[in-house]
Structures are given as structure tokens and as C-alpha cells.
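Shown here: the complex without one of its protein chains, the others still in place.
For reference, chains read A, B and C in written order, and residue numbers begin at 1 within each chain.
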Amino acid sequence: MTVTSYFLPDSVPEALGLLETHGSSLLVMAGGTVAMPLINEGISLPGVVMGLRRAGLDRIERVGAELRIGATVTLTRLLDQDTVPMLRQAAGRTASWSIRNMGTVGGNLFTPPPGGDVAVALLALDARVTLTGPRGDRTVPLSEFWTGFMTSDLRPDELLTSITVPIEPGATTFVKFGRKHANTPAVVTVAVHLAVQGGTVTGARIALGAAGPHPMRAPGAEAAITGSALEPEAVGEAAAAAARECQAFTDGVASEWYRRRMVGVFVLRALTELAQPAGPAIGGGA
Amino acid sequence: MARLRGTGMAAVNYPTGMNLGGDPSQALVHATTSGSFIVTLSATDLGQGLRTVIGQIAAETLGVAYEEVVIDTADTDTGPHDMGTFASRATHRVGNAVKAAALEARQAVLELAAEELEAAVEDLVTDGHGNVLVNGVPSRSLRIADLASRAQFQYGRTIAGRGSFMKPKSGVDPETGAMDPDSTEAHACTIAEVEVDTETGEVAVLSIRSAYEVGRQVNPALVRGQIVGGAWMGMSHALYETTEPYYPSRDHSPKDFAEYLMPGPREVPEIDCVVLEMPSSNGPYGVKGVGEMTANSPIPAIVNAIYHACGVRIDSLPVTPEAILRGLDALA
Amino acid sequence: MDKVIVTFELAGRDVDVMVSPMTTLQSVLRNQLGHTAVKDGCRQGGCGSCTVLVDGEPMMSCLLPVEDVAGRSVITLEGITPTDGLHPIQQAFLDANGYQCGYCTPGMIVVAKALLDHNPSPSRDEVVDALSGNVCRCTGYLPIIEAIESAVRAAGQQEARA
Partner (left out) sequence: MTTELHVVGQSVARSDGVGSVTGRSLFTADRSFPGMLHLKMVRSPVHHALLKGVDLSEAEKVRGFVRALTHADVPHNVYTILGLIGVEPEEEFVLAVDRVRYKGEPIVAILAETEAAAMEAVSKVRLDLEELPAVFDVEEALQPGAPVVTHWGNNTFMFEGHNCRRVRYGDVEQGFAEADHIVEGVYSTSPIEQAPLETTGCIALPEANGRYTVYTNTQALYFSLDNTSIILQVPGNRLHFIGGMVGGGFGGKVDVIVEPLATLGAMKTNRPVRYVYSRSEEMQVSSTRSAWKIRVKDGVTSDGRIIARKVTSYADSGAYSRQTPYALTKHAANAAGPYAIPNVWIDAYCVYTNRTPTSAMRGFGVTMASFAIEVQMDRIAERVGVDPWTIRFLNAYRNGDIKPHRKPAEDATLIETMQAAAVLVGHDLPEAFKAMTSDPRPTQEGGR
């Protein structure tokens, strides 16, 4: 179908109304950095499209102990905040300056692997997503949001309207390893958040990107370092666990063999960095 | 985890031009009423700067300033035949054709000047700044531009020239392979320095330094542009790009610039070069050609540097980090 | 399928265009407004040759439906080039041979302009980061980086003299 109408609703209720009217035939687009290439090439041929750029979802604000990010906040604006440093690192490693000016945080959650580097950081930060439908809002932990490759808990009559990130003390680091240093798909992305008491890890969240159908936590690795002081044996065990449990895949950029090996290497490097003698710096990281 | 450094070298030559079907180029030159010159061709400029270097060759031969020459090319209704731009042939072939055409036009200017100066054609020279003068008698000189315009209205003569250059068709003996495949040879020797991360298999190219011998450089800045652009392309061929990452399987072929891996501005090494000029026996002003060869020597230099760095010799391109890790595993 | 009228500011003056829905800003600029300095290298957001400034920020015009820039300011290389002479960045690219075929050059210069607007004296790393979205197949990037660095120096001297 050639696009017959393109809607730019200027409120969420208007957007939900359009969703209801057109149902599943309505393609919902935020920054367009994933949908537009497919439309330009005639791979995706939607009839009706809704863009959310003007729907009022581009506010980012600290609310108490949380950072609330509107779904259409651009990645560039994540670079301008330092409330959650890991989000600044993740945004900085995503695509290029122009694409970061267009791509949105909400859109990043729907980017097929190996894309979605900010989503990996959000998973390690234990973010929650707010899904707004005709019957109002509901919140879902990001760890339960994705249900498979390019599928999620979002219902056909709902929009993802915001992402909420708890601001909590802890040591974090983020590393994205690609074949180039910028503007390139990930071989593997690793995001780590550790809760630390008196030198002992009391809570660990390790999220992996480009190593499964969507960003995934690495429970085995988390268990291996929880209760440790990040001594080499624990860190080595965690890295090996992550490499075993991840669902690495092959694409044009890297093979499954190489991705699985790099999961091990970069989980090791990430945890080693957090174990520096200076002690796990709060919010430090690459 | 270690970062191992190594250097590697390669020395290559590269042939100028083609042979199988004959390798012809033609050119036309004519003066306009304003006294400037138009060079008419059908050769294409791919961005390497053909218009500029051909303009320089024409100006040099005509004895006028570079700004006095306009290149009108890439139109089959006006431009005479040219094979096309490839095989480092353009400057050599089109250059020779333009030089011949410009010499013919220059001769027309000299004959006119001889009449006006009442001197013998043989005694006349051009000074390279747009003047014709009696050799050794600077006072007896005329502006080429004035001559060219007077030729139109006063003398009713054309100041024009035709030129062509062809490497004759030469076949190949199917039994022995005997053939005359090229016109001249350019040369390069490249030294690459790399650093290998033994944990990720990543190869960082630190420097690509080359000596080139390309015969006469018509425009040294444009020659350097080919050498620097070619060094980057060689690095890309050696370590990054392919349309079939798992050749000969056709799976996972890239469809955009994100998946088609090429080094970006961050990955570009230090690139340095020195250029020697041993004039060729048959190129215009000793030109050989440089455009096509400049990715060639960096590729093996990088592969040899990787072996020197970490003892892994990989004989298939592109040399991926995975191939290096598997090689290191095999050595362990 | 009914066409829509979109108004936006192009190089300082308002333009109205009638388009079928979701026509890209790239297509409108190239095919209806004659701004062919906006190039068409991939339409996938991967090469940067179509970069324009939207409210001063560099964006890929191939991925922007024109409706999305209604009421906003768009600047292409045509808007950066002065009526006579060259912008200092253009002069720097000319002097440093920061180009060969010329197809990536408009995008490179628009990004360089955006960079210098944000940060008049960027480090070499900052120049390299800004260019990460722009692909060049001919030059090997070094002449482009050197062109931008010489533009920065020239702007600095200009500052000193002003």
C-alpha cells in the first residue's frame, strides 16, 4: 500500500483514538530511524501511519528517586542529563549524532537486535515502562516487557508512553563492543549495576545486548558475583556463566561463536573495571 | 589479555591501461573568440580529478595558464571516443591524446605568430605564460589569446587540434600466455603497523606508510589523495568489508552501510607517503598512473603485520577478529 | 489519497509544499525545491549525505516525513553557501582537498557547520565523533578531518583579529 494518511496527533488521547480507529493496520512510529528505511525501500508498505513526535511524550524529569523519561525523548537528550550516568554512556555509543537527534528512547526498546543499546542499559537499571491504553496506564518491569524476537507485552490498543528509571546508589558500567568504535551494530553490549555494602556485592543486575532475541539479564552471572567482593575467581565465574547462558546469534557483523566469546570477555572486563582498588565508584564506569 | 604490535611490508607493481580490445582515447582542442581553449572529450571524472589533470596537460602543451583551459567532457554527441575511466588509464591515454591535440593547436598558433612577427616558425617558442616569442628576443612576442581571437575574425582560421592515443589491440597466446598487456608499470612499497588485542582479536592499524613511484605527478595533491584514500580502502578490504561474511555461503549479506563494515573516521591510521617520479617511456610528460593500485599493497602489508604481531597468519580476507582468535587458540 | 500542504522555514523564508502523505523532507528538498545539495546516498540513515539542519540540529532528511518539520527551520548546504564567495568551512574543504567525487561533501560540510556552531574549537576527537555518521568512500577521511581542523584554526584567528 502507498501511505494514504500520516497522522501526527498532538496528545496521547488523540493518539489512542487513532489506534482504536485503525487498529493493527496503523503503523506507529516515533523517531523513524527503524521504520523509515523499510518504508523507503518498499519492504514495509503501510497504508496508515502515526508519528508520535508531537504527542507530548518528550519530557524528561526527575521525580523523587526516579527519572521519568517520555517515550519520544531523543537519545541526544539522554546525553544532556547526568542524573543516570549509564544512560549518557549508552546514548553516546548509539548510532551517530544525526540519528541520536531523531531516535527516541521508546523507539530504542523496539529496535531489533543487535540494535537497542539504550534498552540494555535500561534493563540493567531495572527500569519500568508505562503502557497507556483506553483503560488508563499500567506499568511493567522492562525485564518482563519483551516476550520474544520483536514481540512484547504491549497490547494492540496501547502506547508505550514513558520509561521510569530508579535512581539508586550502586556501581554501574556500560560497554558496547562493535567492529567499529562508532555508528556500528553491536557485537555485544554489557550493562552492569551492582549494589555494594562494605565491599561486598549485595545485588547484581547484568544485562546483555546483541546476545539474544532482545536485551536479556544474565541470572547465572549475577548469582556468581552476588555475595562476592568481585575477586578474580568470582568475576571469572560470572563471565563464564554469562557466556554459557546467553542466546548469542549469527548475523553479518559477528557469528554466534564470536558473540558468545565476547560476552565472556566483556562481562569480565566490565566487572574487573568495577573491582578496581579505588573501590566500586558510585556511578563510575567506562 | 595483551596488545601485541607488529609491522609488515609488501611491494607491488601495477600496470597502466588495457590491451585486449585496443585501448583508445581521443581529444579535440579548439580556441574560442576570447582566446581561451576548450578541450572536448568523452572521458568521465569519477572524482579522481581527471578534468583538472587533463586541463593541466593541455595548458602545459599549449603554453597558456591553467585557467585558460576549459574541459568539456562526458557527452557522446560532442566528445570523441574514449574507452572509459578504469585501469589507471585515463591520465596516460587521455593525457597523450590531449597532448597531441594541443600540439596541433599550438602549431596553428605558431604559424599565425610567424606571419605576424615575420619570423620562422622554428624560431618561435611559448613561455608557458600565454605568450609566443622569438626565441631569445623577448621583445618580439605576442599574446596567444590575442592571436587566437584574431584568427577568428581577421584570418578566418581555426586554432584547433585533434589527438588520439591507442595501445594497439594485442591478443593472448592461449598456449603460452604470451601477451603485451600494458603500457608501463607504477610501483609501491608499503609498511603497515598494527596492534592486535589477543582477547577480542581486534586489529587496530596504527600506521600505513608507503613509497610510490608513479612517473610524472601532474598534480601531486591529487596523487596523494589517491594514496591516502587507497590506504583506507586497503585497510577496509583487509579487515572489514565483504558482501558475504560467511562466503561461500550467501547468508547474512549486508543491505546497508550499518551492516557493510568499513573503517570509520575513528579507525583511520596515520597515513604517510613519499612519491618518486621516474618518468615513463610513453606517458604524457612521463605520466604512469596511480588511481587503481593504491589499495593493493596495504592489504598484504597489514596481513603480514598481524603475523609479526601475534604469530597468526591468516590467508583469507577479510581477516576478522574471530579468525585471529581461532588462530591464537590453535597456537596455544 | 489526499495531498497535504506543509509549511516550514527553508533558509530563513517560509515555503509551502503540497505532498502525498509522508513524503520525506529529502524528497521535497531535492525534487520540489531544487535543493539538490541534499544528496540521496542510501535512504537508510546510514551515509549522512542527506544531512540537513532542523532548528540548528543535524538530522537525516531521508528519514524525516516532511510533516514532521512543519513550522520548523530547515537549512541545507544551499542555505549555508553565501550568495557570493564561500563559507569559511567550504573554503577549508577546497584548500585541503577534503573531497574527491563530491557526493558526501555536502553532508560533511553541514555536519561540520553544526559542530562549529555548537563548539567553535572542537578537539580532533570531537571532530571525528561528529563525522561518525557520514560515510566517504574516496578520501579515507583524513583530508576531511584536516579541512575541518583548518576551518577551526581559521575561525580562531578570525576571532583573535575581531
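Worth pointing out:
Criterion: a residue touches a chain if its C-beta (ideal position, glycine included) is under 8 Å from a C-beta of that chain, and two chains touch if they have at least 3 such contacts.
Computed from a predicted model, the values in this text were never measured in an experiment.
Considering the complete complex, the chain that is not shown touches A, B, C. Residue in contact with the omitted chain (choice from B:132, B:145, B:233 or B:309): B:233. Only one of B:35, B:215, B:263 or B:327 touches the chain withheld from this view, namely B:215.
In the full complex, the hidden chain is touched by chain B at residues 7-15, 18, 20-22, 42, 44-47, 49, 51-52, 55-57, 59-60, 65-66, 71, 73-77, 79, 81-87, 128-129, 169, 172, 174-182, 184-185, 187-191, 209-213, 215-222, 230, 233, 237, 241-245, 247-250, 253-257, 260, 262, 272-274, 276, 278-281, 285-286, 288, 291-293, 295-297, 299-301, 303-304, 307, 313, 315-318.
Considering the complete assembly, chain C touches the hidden chain via residues 1, 20, 30-31, 36-44, 46-47, 49, 76-78, 81, 86, 90-91, 93-95, 97, 99-106, 109, 135-138. If you put the missing chain back, the residues of chain A touching it would be 1-3, 40-42, 45.
Throughout what follows, only the chains that are shown with their structure count from here on.
Taken as a graph of touching chains, this assembly is complete, with every chain in contact with every other. When every pair of chains is scored by its C-beta contact pairs, the maximum goes to A-C. Among the chains in view, C has its Cα centre nearest the centre of the complete protein Cα set. Along chain A, residues 37, 182-183 each make contact with two or more other chains.
Shown for chain B are the residues that touch two or more other chains, namely 256, 258, 264, 266.
In the complex of the two chains, the chain A residues touching chain B come out as 37, 177, 179-185, 250-255, 257-258, 261-262, 265. Residues 199-201, 240, 245-246, 251-254, 256, 258-261, 263-264, 266-267, 320-322, 325 of chain B touch chain A in their complex. Within the complex formed with chain B, the residues of chain C that make contact are 42, 44, 46-47, 97, 99-103, 128-129, 131-132, 135, 137-145.
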